[in-house]
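Below is one structure, written out as structure tokens, with a few remarks after it.
For this depiction, one protein chain was excluded, whereas all remaining protein chains were kept in their positions.
To keep things simple, chains are lettered A and B as they appear, and every chain counts its residues starting from 1.
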Amino acid sequence: MGSTESAALVIGGGVAGITAALGIAESGFAVSVLEREEDIGGHGARLCCKATDVCRQCGACIVADKIEQVRAHPNVSILTRAELVNLSGAMGDFDAAIVRDKSEELRIRTSAIVVATGFAPFDARQKPELGYRTCANVLTGLELEEQIRRTGSIVRPSDGCRPANIAFVQCVGSRDPHIGNDYCSRVCCKYALRMASMLQARIPDLHVTVFYMDVQVGGKGFYDFYQSCRDTMRFVRAIPVGVVEDGSGSIELQYEDTTRGQVVKEPFDMVVLSVGMVPAADAGTLAAMLGIGTNGSRFFASRDGTEANLTNVDGIVLAGACQGPKDIEGSIAHAQAAALRVVAQLGVS
Amino acid sequence: MGTELKIVAFCCEHSGSLAARMACAGESETSAGTEIVSVPCSGSVQAADILKAFRSGADGVVIVGCHDGSCKHLVGNRRVQRRVEHLAGTLKEIGWNPERVAFFPVSAVEGQLFRDRLAEVVDRLRGLEAGR
Partner (left out) sequence: MGHARNRESDGTIKKTSMSRRVLVVGGGVAGIEMALALAELRCDTTLVEQGTSLGGNAGALCSLYGFEQTPEELIGKKVATMRTNPGIRVLFEAAVRDVKGDVGNLHVRIEACGKVHESDFGAIVVATGFDLATGSPVTSGEPTAISCSELERRLAQLRAGNGRGRSNALSVPRNVCFVVEDSGVDSAVHAASALKNALAVQKLPKRNVFLCCQNVNVAGEGLEALYREARASGVVIFKFDGDKPQVAAADRGFNVTVRDASVAANDRCNGLMDLHCDLLVLPERIVPGPHTPYLQKLLRVDVDSSDYFQQNNVWLRPTASNRKGIFFVGGCRGSFDVCDILTEARATALEVYTWIGRDEIPVSVGKVRVDPAKCAVCLTCLRSCPHDAVEIVFDGDIGGKTAHIVESACHACGICVAECPAKAIQMVAADDLQKGMAIKGERRQVEQWVQN
């Protein structure tokens, strides 16, 4: 069993984990990054560029840049296909038991721990009325991102043809007390509108309809962009309650048109469900292992409202979406703030 | 398969080079047709560099930079686009077809777009008369 020492241990190699690792490494300390997948990058590395004639500030390219930086940094050691299985000790002297490739055991002694395990996309099968996995041409936002990233555009899964008419359904799995997710996931309005706008630039005459409750307009430059979307897209203030798929793969969405007070059935070539962020499936297990708490939305709990990184355990800090939904910019800021806590703890010359 | 075209691609290290690498991923080594020259910013590519590329035997030159608004050096991509437009006039004067030089923007994660744009360039070059 190998044993090494590291000033800090970062659990999770997504954009938050990478950012925290870089922040600590740049301050002169050795950092180990544990990533359980084949490669670092997390969900951020699956996202597509959403530029039209201008950059839309989505941050997908920043993730790529950070991955380059962290791979090149001499103070960072990256362990992929590695998972934490046990933690003991206390701040300044933690003992982390790790398993690599499901077989190799190793231990890392470390002074500080950064939890950066990210999120899971909401499983849209929990909303069966929206047809995910039962209708061929219903995708999630993340699947759309991956398709665009891989191919540069989108086609209907059912027949490989270009869609002429797409519906985006917002708030899938968010702001929904019936399924226990009573929070806004913050990223969906942005990603949906940016992708819709980009697809309209790539596919001539593409009709886009956005079904929404409220558009979240915060963030630098986003309000002006949203106003431009209102000129090219149709916004319907209703969330569909049912889908029917016909033989040609066309998806009929059923919703209430509140301006007319009628229930409407409208066909679309494709439907994109803007799924939100939920805690990773094993977040509870990890919380128990580390001795940290979870909050009402089951994300990891930070100490209080003004203290977004510290946990109830000294020496363990939170970085990124594992503490609550965040976009790439927000995850980077949160992770750098976490790195500050670690650097302050490790000691400043 | 026809004469192999030689293209020199000046690629911004923050966008073009990474997109080129993404485009290459999974492809096996073959004889070179496109040479990637990594530069710190597309804005650092000078007219002289483009002309040297032609002198070294290139049939076409592309400059691959960042999308408008995402240049790490803020305006480098715009500057090189203006330079290319200006160079077009010079090329015409010396009898070269200005369509042999092109700028296109990609981001670091647009490997497919890099391939598509490069394919467009190759098609255009094939359509031009040989030699000039």
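Throughout what follows, a residue touches a chain if its C-beta (ideal position, glycine included) is under 8 Å from a C-beta of that chain, and two chains touch if they have at least 3 such contacts.
Please read all numbers here as calculations on a predicted model, not as lab measurements.
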(Q) Of the residues A:M91, A:V241 or A:A344, I need the one that contacts the missing chain. (A) A:A344
Q) Of the residues A:G44, A:P240, A:P279 or A:G324, which one touches the chain left out of the display? A) A:G324
**Q.** Residues belonging to subunit A that touch the chain removed from view
**A.** 23, 26-27, 55, 57-59, 61-62, 65, 68-69, 72-73, 175, 177, 182-184, 186, 189, 214-218, 220-221, 223-224, 235, 237, 257-262, 305-306, 308-309, 324, 329-330, 332-337, 339-341, 343-344, 348-349
(Q) Counting contacts across the full complex, list the positions on subunit B that touch the omitted chain. (A) 1, 4-5, 8-9, 13-14, 20, 23-24, 27-41, 43-46, 48-49, 52-53, 56, 69-76, 79-80, 83, 115, 118-119, 122
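Just so it is clear, only the chains that are shown with their structure count from here on.
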(Q) Based only on mean CA positions, could you tell me how far subunit A sits from subunit B in angstrom? (A) 34
Q: Write out the stretch or stretches of subunit A touching subunit B in their complex.
A: 47-49, 51, 53-55, 57, 60-61, 63-65, 68, 149-152
**Q.** Residues of subunit B touching subunit A in the complex
**A.** 14-15, 18, 66-70, 105-110, 112-113, 116
